[in-house]
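Missing here: one protein chain of the complex. Every other protein chain is in place.
For reference, chains read A, B and C in written order, and residue numbers begin at 1 within each chain.
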């Protein structure tokens, strides 16, 4: 796997294709097959008991593996998630950003699989784990 | 399983505990261990290619099984999702509401498990499938 | 979906391709996109506390959805499982056969997805739930 897009290119891709949510995310590091992504946590992500909503953490996991994938296959907005599994392990701190550490486990011709750990700032143990599968659209010729 | 909360009670619960998203959802039917829930699809749920985002469909699946569970255990806002798996099967129609049909498969003392099919209005086949596990908080005495 | 293989054809396929385990399984009913499959439970499937092992129940889930798929796509031994998720809901009775009720939720060109409930004889509620994805090999031309 070689890097086709760096952090700046990923940021520009997000701003163009996912303008509603692009500002929530910040690429902290990207290497071939690996990414570290931060998500700012706003009011809309919170839930009863001061915790962060499941869908907000799902969104972070999904975007993290998606960007780790795009970084090595190039900008293909139409790659789609076909499967996910996620474990919610601990309650994240409500006022702190979340950090995702994702890696690509398989990069096939039509399917890619990655997994991700999510951390809450200030806590050494992960707050969630997820694995995701993406279907890669065939090249248009 | 007996019904502790009907559609009106579930709606009031959502409005109180999840004010950011309560208006997106409408309980179409609720029976012991089963619920049919509709989600309006807005601009913020859309993605490149005119499809509905994975996190939006995850949110619907999560809320549907959660409400099916609360309907039989009563209003416990602190029940939390511990695990989910989800398959994204087909591209939903962008401008149409989604409908979730959820059922409770196990209602234990500390864990409950349910699954759900999601349909896009006008399409007979499901656009997504999910299963979710919830941890039920112990009764305060 | 139309039926390409009936119960007799599925049994012959199992005997040819999976001789080690074919005798454990019995097709009780097959319709387009649906199958009911019984698994005899032997000593090798048991675990401490008199329960049935997770791998034995996984095998039943996997075979059930696989046969439901083959029944509509024809005998393709090289279809492979790419993803599974499974919830173990209740302790099955040790000395009783298990029954799987599987259905195909998506039959695409390269991927098929199905889910399955597993029942223990004499108990109305499911003992396990699983969903599985299969990669369908391209036609040789």
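The working rule: a residue touches a chain if its C-beta (ideal position, glycine included) is under 8 Å from a C-beta of that chain, and two chains touch if they have at least 3 such contacts.
Only a predicted model underlies this, so the values are computations on that prediction, with no experimental measurement involved.
**Q** If the hidden chain were put back, which of C:59, C:94 or C:136 would touch it?
**A** C:59
**Q** Spell out the interface residues on subunit B facing the chain that's missing from view.
**A** Subunit B touches the chain not shown through residues 82-83, 85, 110-111, 133, 135.
**Q** Can you list where subunit C touches the absent chain?
**A** Residues 17-18, 20, 43-44, 47-49, 51, 53-56, 58-59, 62, 77-78, 80-88, 91 of subunit C touch the chain that is not shown.
**Q** Under the stated touch rule, tell me which residues of subunit A contact the chain that is not displayed.
**A** Touching the missing chain: residues 85, 87, 89-90, 105-106, 113, 115, 117, 125-126, 129, 131, 133.
Simple rule for what comes next: only the chains that are shown with their structure count from here on.
**Q** At what distance in angstrom does the C-alpha mean of subunit B lie from that of subunit A?
**A** Spacing between the chain centres: roughly 23 Å.
**Q** Once you find the CA centre of subunit A and the CA centre of subunit C, what distance in Å lies between them?
**A** A distance of 33 Å separates the two centres.
**Q** Which residues does subunit B have that touch at least 2 chains other than itself?
**A** Those would be 85, 87.
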